[in-house]
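Only a single protein chain was left out; the remaining protein chains are all shown in position.
Up next, chain A:
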Amino acid sequence: MQQWFIQVNDLWQFKFGVEDYAPAREAAKDCSVFLSDDEDEHTDNVARSCFNCMYRRWQPSSFQCHKRSAAVASTCVS
């Protein structure tokens, strides 16, 4: 988890901004709770990418993962 995200307050923030696709794909591949957003909201051609996940909330220069903050049973955290 900490390879890709840093914890800011109670939320996990992606470390690599909005244009670095490789780590977003790696993180999603490792995540058991990835949930695809509407295809119209996808910004990565590779479907399984945090950039395409319903649980990401865009910020000006990155995104936050809201699934993790909800502490729902997740095997993402490693």
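Observations on the model:
Convention: a residue touches a chain if its C-beta (ideal position, glycine included) is under 8 Å from a C-beta of that chain, and two chains touch if they have at least 3 such contacts; residues count from 1.
Just so it is clear, contacts and distances are computed from a predicted model.
Hidden from the displayed complex is a chain whose UniProt protein name, among "NADH-quinone oxidoreductase subunit N", "DNA-binding protein", "Glutamyl-tRNA(Gln) amidotransferase subunit A" or "Ech hydrogenase subunit E", is "DNA-binding protein".
Across the interface with the omitted chain, chain A contributes residues 21, 35, 37-45, 54-60, 66.
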